[in-house]
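Structure record follows, encoded as structure tokens.
Only one protein chain is missing; all other protein chains are in place.
Think of it as A and B in the order they're written, each chain with its own count starting at 1.
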Amino acid sequence: MRRIVKSRLFWPVAALILLILINTIARPQFVRITFQDGRLYGALIDILRNSAPLMLVSLGMTIVIATRGIDLSVGAVMAVSGAVALTIIDGSADPNSLGTVIVALVAAILVSLVLGMWNGLLVAVLGIQPIIATLVLMLAGRGVALLITGGFITTVNSSPFEFIASGYTLLLPFAFFISIAAIAAVGLAERRTALGVLTEAVGINPEASRLAGVRSRSIIWTAYAASGVLSGIAGVIYASNIRAADANAAGQFIELYAILAVVLGGTSLMGGKFSVAGTVVGVFIIQTLNSTILFLGVPSAQSPVFFAVVVVIVVVIQSPHLHRLTRSLIRSIRTNQTPEANGTTTNGESAGEESTSDVEVTV
Amino acid sequence: MTALETTTARRTSLRDYYQSFMSRRASLIPAFAAIAILLLLFIGAEILLRGDFIAPRNISALLLDNAYLLVLAVGMTFVMVTAGIDLSVGSVMAFTGIWLAKLLAAGMSPVIAIPLILMGAALIGLLMGVLVQYFDVQPFIATLAGLFLARGLAFVVSLSSIKVEDSAVLWLQSTRFRLGSWYITPTGILALLVVIVGAFVMQFTRFGRTTYAIGGNEQSALMGLKVARTTVAVYVISGVCAGLAGLVLTAYSGAGYPRNGVGTELDTIAAVVIGGTLLTGGRGYVLGSMVGVFVYGTIKTIISFMGAEQSWMQIIIGALLLVFIVIQRAIVARSDRRS
Partner (left out) sequence: MPAETTVPPIVEMRSITISFPGVLALDNVDFLLHPGEVHSLMGENGAGKSTLIKALTGVYAIDRGSIRVAGRRNQFHSTADAQAAGISTVYQEINLCTNLSVGENVMLGHEPRRGVLIDWRAAHRQAAEHLEGLGLSIDTRSMLSSHSIAIQQLVAISRAMVLDAKVLILDEPTSSLDREEVEQLFRVVRGLRDNGVAILFVSHFLDQVYEISDRITVLRNGRLVGSYLVDDLPREELVTKMIGRELDDLAAISSTAAREIDRTGRPILKAVDVGKRGFLEPADVDVFEGEVVGIAGLLGSGRTELVRLLYGADRADSGNIEVGGEPAKMTSPRHAIDHHIAFSSENRRAEGIVSDLTIAENIVLGLQARQGFRKIKRAEQESVVSQYIEALGVRPADPTMIAGNLSGGNQQRVLLARWLATAPELLILDEPTRGIDVGAKADIQRKVAELSENGLSVIFISSELEEVLRLAQRVVVMRDRKHIGELESHTVSLDGLIDFIANEGKGSAA
């Protein structure tokens, strides 16, 4: 078991370390951390803080992908969540009171939960393809957010609210602790309860799981609900950061980065075995990459190009076709085969699995 | 009951006619539904706006304002019929638009610039098509990468908008060919041309029919069809259409803007689905997608006439999309059970 974890986490961690090293060589102040007024500052600290929204969304995305699904609505849910929270604070008698802020947060998260459960209903009960089911919310969600804010970018002046994104606790940014809490919550829920294994079973082999008595519907529903809640919290952090509810900018493209983080972390898009730790590393890779790009002076609007290249590389490497190509290439180099025997080897590879099941099952 | 003899000619009763129609043209029903919705919208708008809606200038404006979406929808139809999806079209449209603006501002003649940007769009489409066909990448991931790439490239070309001064390009938009109170612009003609060519290709060429086969049968390669070639080609087509849409949009707004088209791919998918194309592939008509675009455009017009907030647009389109998908799912589930 440890062996597997080691080999799957190995490459992402190695990539992250490499990135940090490159950054450090290019700008030694990258790893410098300063201490001031009871707080730590530095590029690394910024990464810890700024990665929080993506971290939360990616955690939710990991679980959803594990069930062989996808959640494209996460950005829209962030927007709605921010809109709800800010509208409550803005409309309240005392925006600065902790009570108001807590009410706003609870409301925002509840709304996000409902939205997540809505997605779960479409996928688990109505059997709609996850891409399409979550596409609907992706489309409509921002509209809903705009309605809630009345079409404006609501701004507030609320110190308890601002604290979420900018505040510090125990030397480190508060947002970072939210990340930790989320990672812990998801990790514990998945691994301390049976949720993790059952989710993996559903993702790997839905039919075998069904025959074994696994409650696939509940599991899938839970996954989308969780994704909704986590996106809601991410939305609150984002809104706190800009001290406003911007329905269009909130979480823009975040679904893409989240999917990338999950894939970088070693979880397959086809569903099944997933790794929370892998996603965490994936998120840090993306944030560090982002930081690197900004440092290189590339305007942030242009950074998607780099990420496109990363996506293509990762996806091509993971492609089974590539595996087959390299394997037969290696084999032909190693043994200098004749065309006829080549036929056999390709048989052995691609038909190997089919054939044994052929022998077992078909006519 | 074995239907060894199913007579073709004698339609003696209305019932026979209905049965024959159902067995032949059942796949057109979603498209008819779209037309019905469009008519309902027109009537509803007419009532709501007290007879102010159905006027030549409004209908002409409908084509003018949505020409870019029409072009996008044609390309998207090709992709979706093969059971694929293209999330990059909005970004590619923005990229080609701003690139064109920059090239023109640098003094390049449109005769060279326009083919150049179209080739760029085609290349991005080719990349995505290759990923989908030869590397087994799911279409939405491959085109997501395309989205990233094109969006970033748009900003690489320019971080801010660039005005277009070239008279030839501006002519595309500003000229109106009038017929009474009706008018049409060259961009409108271009869009309609794309629709006609698209419809013809899908209906009357082997390539077009192969796209339906791919969407309708996962093992269509076993039928001896050129699946690989066709799959890559539809993404190239979608890319080129996005490029054309960039041209149209740039002419329309008189400038290239790298922030254009954010979310447009979703609007395109919605329009195509509303127009009767199945998300699961195998069924769809270019003309249906055109109706879908007009439904979209009409809703937008109604909303702006009513002075309602733009956010309602997104909600309504999202809701409509949902309704159509659920209905599609129910229809598919029923026909699966039957066969």
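Worth pointing out:
Here, contacts are C-beta pairs under 8 Å (C-beta built on N, C-alpha and C of every residue); 3 or more make two chains touch, one makes a residue touch a chain.
Remember, it's a predicted structure, so these values are computed and weren't measured experimentally.
From the options A:Val106, A:Val125, A:Leu170 or A:Ala212, the residue with contact to the chain not on display is A:Ala212.
Check A:Ile204, A:Ile242, A:Val298 or A:Leu322 against the missing chain and you find that the one touching it is A:Ile204. Where chain A meets the omitted chain, the residues involved are 1, 192-195, 197-198, 200-201, 204-205, 207-215, 272-273, 340, 343-344, 346-348, 351-352, 355-363.
On the side of chain B, the interface with the absent chain consists of residues 1-8, 20, 22-24, 26-27, 200, 203-206, 209-210, 212-213, 215-217, 219-225, 282-283, 335, 338-339, using the contact rule stated above.
The definition used in the following text is that only the chains that are shown with their structure count from here on.
Centre-to-centre spacing of chain A and chain B amounts to 30 Å, using the average Cα coordinate of each chain. Contact residues of chain B toward chain A in the complex are 85, 127, 131, 134-138, 140-142, 144-149, 151-153, 155-156, 159, 258, 262-263, 266-267, 269-270, 279-280, 309-319, 321-322, 325-326, 329, 333. Those residues of chain A that touch chain B in the complex are listed here as 70, 126-129, 131-133, 135-147, 150-151, 247, 252-253, 256, 259, 269, 299, 301-309, 311-312, 315-316, 319-322.
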